[in-house]
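To start, the structure itself, in structure tokens.
Just one protein chain is left out here, and the rest sit where they should.
Showing subunit A:
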Amino acid sequence: CSSLGTYDLSASTFSPDGRVFQVEYAMKAVENSSTAIAIRCKDGVVFGVEKLVLSKLYEQGSNKRIFNIDRHVGMAVAGLLADARSLSEVARDEASSFRSSYGHDIPLKHLSDRVAMYVHAYTLYSAVRPFGCSFILGSYDKDDGPQLYMVDPSGISHGYWGCAIGKAKQAAKTEIEKLQMKEMTCRELVKEVAKIIYIVHDEVKDKAFELELSWVGEVTNGRHQLIPEEVRQEAEKYAKDSLEEEDDSDEDNM
């Protein structure tokens, strides 16, 4: 799908076959980034990010890819991290402004619509470039239950039960589809999310990675938080053990 002539220089130009190449190129930036997934279950939402460590000199935990937007909303990102940080500020302003005007937590669909509209605005003009990131928003509310939305660089937002973005999104989606998430609790799901990140991580092409995990649900009383240490260790152990089992099972053929 190579670009034709001069139709890819600005977002204000359509190609003859009806594409806006700048937006497609922005999506390429997301596809080159490492994977982020989020899954919605019976009583909450769990986020998992494969954070590639590009240098041993980095402080552990730096360049976080999971953000807090207000108390009850989490956001996991893939793509250009600086663009994502800028959008997290936009999301925070929207949530804060909603709370000031209306006196309660912003409903997730509304937040997702508002940020998506903002992202979309940057796909209309030649003076700016589109945002080079996709992000997943999740929240839990005792009346509306768990919610999960994903926004991509074109400014589209959809609601999901399970969602993956980044380089291994196809492999991750295949694994996610195997789960019966509607019947699972957050505690069960954390282990599966960790396992999926370990499965899709490419040991050959990308070396070291940090697993970022967070959740929001009944288990956290509706607050979005990084997963506590004991739960994370149990989840990582489960993930690593599962991978070894699969390796072992490959040797059984003779």
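The working rule: a contact is a pair of C-beta atoms (placed from the backbone, for glycine too) under 8 Å apart; a residue touches a chain by one contact, two chains touch by 3 or more; residues count from 1.
Methods note: contacts and distances are computed from a predicted model.
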Item checked: Name under which UniProt lists the unshown chain, selected from "Signal peptidase complex subunit 1", "Piwi-like protein 1", "Response regulatory domain-containing protein" or "Proteasome subunit beta" -> "Proteasome subunit beta"
Next item on the list: Just name the one of A:14, A:58 or A:102 that touches the chain not displayed here.
Entry: A:102
Item checked: Hidden partner chain, touching residue among A:28, A:110 or A:240 -> A:110
Next item on the list: Kindly note down the residues of subunit A that lie in touch with the hidden chain.
Entry: 100-104, 107, 109-110, 113, 143
